[in-house]
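With one protein chain withheld, the remaining protein chains of the complex are depicted in position.
Per-chain numbering from 1; labels A, B and C assigned in written order.
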Amino acid sequence: MPPAVVGKNGDISVVLCGEAGQGIQTVEQILTQLLKSSGYSIFGTKEYMSRVRGGSNSTQIRVSSHRVCSPVDRIDILIPFDTKALEHVRGRIRADTVIIGGKKELFPAGGADHFNCIDIPLSEIASQVGGAMYMNTVGSGVIAGLFSVDRQRLDDFVAAFFGDSSESVIEKNRDAAARGYDAAIKIIEDGRIRLDVSANPEVENDILMNGADAVGIGAIAGGCDFVASYPMSPSTAVLVFLAFHGDEFGIVVEQAEDEIAAMNMTLGAWYAGARALVTTSGGGFALMEEAVGLAGMIETPAVIHLAQRPGPATGLPTRTEQGDLQLAMYSGHGEFPRIILTPGSLEDAVYLTHRAFNRADKYQVTAFILTDQYFMDSYYNLPSVDVSGLRTVRHIVETDETYQRYFLSEDGISPRGIPGFGTGLVAVDSDEHDENGHITEDLDLRIAMVDKRLKKSAALENDTVPPELIGKDDYSILAVGWGSTYHVIKEALTVIGRDDISFLHFKQVCPLHRSTVEYLKRARVTAVVEGNATGQFANLIKLRTGFDVHHRILKYNGLQYTVEEVVGRLSKII
Amino acid sequence: MPPAVVGKNGDISVVLCGEAGQGIQTVEQILTQLLKSSGYSIFGTKEYMSRVRGGSNSTQIRVSSHRVCSPVDRIDILIPFDTKALEHVRGRIRADTVIIGGKKELFPAGGADHFNCIDIPLSEIASQVGGAMYMNTVGSGVIAGLFSVDRQRLDDFVAAFFGDSSESVIEKNRDAAARGYDAAIKIIEDGRIRLDVSANPEVENDILMNGADAVGIGAIAGGCDFVASYPMSPSTAVLVFLAFHGDEFGIVVEQAEDEIAAMNMTLGAWYAGARALVTTSGGGFALMEEAVGLAGMIETPAVIHLAQRPGPATGLPTRTEQGDLQLAMYSGHGEFPRIILTPGSLEDAVYLTHRAFNRADKYQVTAFILTDQYFMDSYYNLPSVDVSGLRTVRHIVETDETYQRYFLSEDGISPRGIPGFGTGLVAVDSDEHDENGHITEDLDLRIAMVDKRLKKSAALENDTVPPELIGKDDYSILAVGWGSTYHVIKEALTVIGRDDISFLHFKQVCPLHRSTVEYLKRARVTAVVEGNATGQFANLIKLRTGFDVHHRILKYNGLQYTVEEVVGRLSKII
Amino acid sequence: MKQGPFDRGAIDIAWCPGCGNFAILNALKAALTQLGISPEQIVIASGIGQAAKMPHYVRTNVFNGLHGRAIPAATAIKAANPGLTVIAEGGDGDMYGEGGNHFIHAIRRNPDITAIIHNNMVYGLTKGQASPTSSLGFKTPVQVGGVTEEPFNAMAVAIALNASFVARAFAGDVDQTRDIIKAAISHRGFSIVEILQPCVSFNKVNTFQWFKENSGYVEDSYDPSDRSAAFNRAAEGGKMALGICYVNSERSCFEETLSPYSEDSTPLFKRDVDMAKLARLVDSKRQA
Partner (left out) sequence: MKQGPFDRGAIDIAWCPGCGNFAILNALKAALTQLGISPEQIVIASGIGQAAKMPHYVRTNVFNGLHGRAIPAATAIKAANPGLTVIAEGGDGDMYGEGGNHFIHAIRRNPDITAIIHNNMVYGLTKGQASPTSSLGFKTPVQVGGVTEEPFNAMAVAIALNASFVARAFAGDVDQTRDIIKAAISHRGFSIVEILQPCVSFNKVNTFQWFKENSGYVEDSYDPSDRSAAFNRAAEGGKMALGICYVNSERSCFEETLSPYSEDSTPLFKRDVDMAKLARLVDSKRQA
């Protein structure tokens, strides 16, 4: 039998699948780092159930000769930890998918021959090492072996990774990794498998991070020195990131008793001069809406990281969706402007989160960063993120005795003082108020204050991130996306490979950039691709531009699009 | 000097103005009833500050030979209780406005002669009776006198009105009313004033109620047997109405610790077979949004009365606005259908609130009744409200052992069982769930359940209240309104008196009725008249129909439009 | 295995092997079985969290609502149909954190429902952040320097609010837990049962062993009607008291105070609107 050749295009999709608690996450952490520092480009993403143990989760790691940043349906190498895991991804197994695992373990009733299965009995090896809990490290070793990672490097890495554990646990993991590694080398030497992918020393020193890291870094760059939140998947990762780096960067980190407290703390903090972030997800955010209105009224800046997951209500807590665009857009009662940023890449997340702080501060509005579970949990390597040019611009003034918090200025933006900085007094009021911030029932002043608040929209519109056009300028077909679908749509267009299709990606959806309608009009066919069931962004475009996009490509099963899926669905309409 | 003739068109606008605590509200209650039962048509509305004592409030009572249901700028007779009150309405005093009051009291520094002021020293009379607190009753007597109410009727009425007070207080009020009455008769006899308005025995037996009464009656008609709410102006009036009639109609009335509890109680109650209402205003509603999403997910019916007031945040707590349309529309995270009803008349409020209960129950969705402070607080008489034809249709089934709460039916509506009724079990779940209501992570089922929930939209669209066209069918100009502006726009069109202008009033804004775009297209000029700063309904029309209305006539100072104002603003664009 | 009336058969339970919740599930099913209430007459309302998944594992009616909001839903369910037996269940984060306001106000309101609170001193489902009951110094990925906030003493708060029934159980003792749950359900009024529950995945400090060593039943002579003594027991350091800590039988319960039930116990769903009466109400608006 000739060897199974995987990765003909220099790009291999490895999928690991097992129960929560079986340590797939550890494998992911070990492998993405190890493979990247061995010179492979890496993309990692996972889908998992809302439980701590059991169920079936899977992680995809694309290992590639060139940069890869999006999920694919294709599985080149599948490592299922047990039969249930195999069942879980059954639908994605193709004739050329190589399944690596113990044949007897995975096919107790036989039938392995229907598949392209190479026998490496992971759980048997693990029990030789010391128990089922080492299976994940055995698996890591196998993959490291398949990709010809340096044996010593693997050993060092595993030793360091488990550095906090007991001596014997470290040893056993090293042993497990080594055995997996050797088993892999053996199947290569036996001519069972050949991987067609090459390492590139350039990426060895790349940055490897996920969306949560990127938002966290952007926040710190934006001067975030206060975060009050209540845990909620998938937003907690940013809270954890900031807590982890809190001592280092002087950040007040507080887990509030509920989301209402978190958001009101955020406003209190900004009022007193901090630059505060709140990180939450749909249901938790719903509880913050009254305070979003308060922010609108008192014109206190706020930055909200809203990591979307499928709703309504609790929905699918650990899955992904782009379903909260309208929620963010119309949140809070009453009328006031806001900013909604929707990063597509990790760089976007860093720069836009940084931007959120500066713009929130400048315009005294709430700036949202809208991400989702997929974005939070996905990793890839990139050469660099340059933070050296980023500045934290504090838009506060030292007050004097004549200070008026709501001075009716030309552009609606009143200089923002904070208590204890200067000799003036700073009064903010959730009731309609006069220029001094005191409660008023003067109905002409009411009009002036509404106009003042809404006037800021004009300034915001002039300071909007333009959409990014990927592809040629003279397209006849335009795919439109926002937020986390950036890379997947981009790659899909490459796969389709037609030069009359371009892709317009929105990194800011509110205010919508002025150029939008021009882009749309130039196309013969337009299609919005988004992760919800009703086409919320398509609605927004219609509302703001009057333009009815021709096609709404929607997905709402809780998973991100794959490249093949976008290719397939776009192909149908072009 | 010839007598001041007021009410040339058989319609007199009386405005009383004073501090909170001076008893204007009592005057309003006495007079509207008394004048109505004397055969006058009545419209009463008030504007007041968010304080218990002091400030400046005013009440307008239109007293007319024909039916009147909307506010006017015009003041024919002004009764200011003090100088501050006079100041408060100064801008609305015209040359022919008759001011009734003590000249020395109102113009201590002189200047009464610049006005058409008839000297009846209310406060002096009151102190003769026993103190300033009787001023309001003196005022009531004056007006009763001016309108030639039967003296005995006034006396009986006042005696009954103060029936719960001490003997001496009753006597003093009777005395105060009589003195006011006599003073009025005297100025008529002196030829100082003549009222050109005639009573009509037909209206004597009319119903007189305000918006809060109408919503309350509609709720009872809809089978409301449970109300959990947290006090918030201007929504509390409905809670008070239901509490007042709670014993009589067997209604569980509970003031919750906060709005979150109120809304979750509402859902618990419906789940267990009750027909529950929650009544709230914008800021309180914002806190309920997470539970609105829960209702969407568990498909438990709910009825929410959302009485709007100006936001953002606390805003103007006792004023009016139509600013929460988008809030209701997009509330709750995730995607699910809903109903939004927007009564324009008192009859609408009764019938639509009744309808809200039946439709919420039938389609297992949340039905909103969107009113506002103006609507809650305004009174007028109407011949009848026929509740005899209204039926409470309970859409619940007795369960058997095979019962499945989320059975995937053709139209998305699964028979609704309730616990303890039948032998089946009823499980509802805020997570994505299977047909049995148990938590699932089956992603295909997820799609089926999203589709099931959204499918109900189709049924809802077929069961929508059509807009009401007032005026001719072959208009060239179309004014469009929704909710509480019904009567004022209607009267404005009568005043304009052109037969090429019609008025399209929406009593349901979500789903938007299919006929909408046809109505709009038939007009040469369209204008939405609404009470907010951004044109939320105009936006909704654009989103749903693609039609950009030509003009947005907006108002957001916290007051309802007046007839003159609508006339003026419409005239500019036609 | 013989199927009890509350067993749901071969279902997938999402808890970790070894989790204290299994024992609570068994205790609850045993209590309900022994009380002889039929599954159709019971509703378990819950919030969100590991504990709050409970109703999915019991063959009965389920209202699995929002995080922190089991109590208001349960209160209304009982008020809409007082014939039902209603339980509100959730974790320490659910009931004392997000739902803290409902917890304290339910004590005041005193509906005849039972609140079962699994206290594992951690947020389980969201993977190990501090809960309101986490010990001082407890380290987590969010509380990197350790918890600095005073643990929430639910027993003491309940006694301070003169609760109707306050008990604590330990998941390590299924029989006593079952009996305490039975007493709580049988008690008329709001009954609080906090159950100490080891979380094997995220709480390596307050383990089964730790709970065992740091809790103990109140002695036989203990008088649960003595509020002051109960408070002292709840407030004092040392071992956490187990058993029925405080009972106040003098308070009337919520549903008893509701006027629809003053003369008629029919649940709301069986009643009809008296349209003739409503017509009279409308007519009353004809005169002042």
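What we mean here is this: contacts are C-beta pairs under 8 Å (C-beta built on N, C-alpha and C of every residue); 3 or more make two chains touch, one makes a residue touch a chain.
Everything quoted here is computed from the prediction, not taken from an experiment.
Of the chains on view, those touched by the hidden chain across the whole complex are A, B, C.
The residue touching the chain not shown here, chosen from A:F226, A:Y475 or A:Y556, is A:F226.
Of the options A:G21, A:G130, A:G422 or A:P466, the residue whose C-beta touches the omitted chain is A:G422. When the omitted chain is restored, the residue from B:T236, B:T353, B:S414 or B:T464 that touches it is B:T236. Considering A:E47, A:D155, A:D175 or A:D213, the position touching the chain not shown turns out to be A:D213 (whole complex). Here the missing chain is touched by one residue of C:N21, C:S46 or C:N101, and it is C:N101. Touching the omitted chain from chain A are residues 29, 33-34, 37, 157, 160-161, 205-209, 213, 217, 220-221, 223, 225-226, 228, 245-252, 254, 256-258, 260-262, 264-269, 271-276, 290-291, 294, 298, 384-385, 387-388, 390, 392, 394, 396, 418-431, 437-439. As for the chain not pictured, it touches chain B at residues 21, 49-55, 230-233, 236, 239-240, 243-244, 246-247, 253, 255, 257-259, 283, 313-314, 317. Seen across the whole complex, the unshown chain contacts chain C at 97, 100-101, 104-105, 107-110, 132, 145, 148-153, 156-157, 159-162, 227-228, 231-232, 234-235, 251-252, 254, 257, 259.
Note that only the chains that are shown with their structure count from here on.
Set side by side, B-C and A-C show the greater C-beta contact count at B-C. The mean-CA centres of chain A and chain B are about 46 angstrom from one another, to the nearest whole unit. Chain C has its Cα centroid 41 Å from the Cα centroid of chain B.
With centres taken as mean Cα positions, chain C sits 37 Å from chain A. Among all residues of chain B, those that touch two or more other chains are 260, 290, 294, 298, 430-431. Multi-chain contact residues of chain C (touching two or more other chains) are listed as 14, 48, 66.
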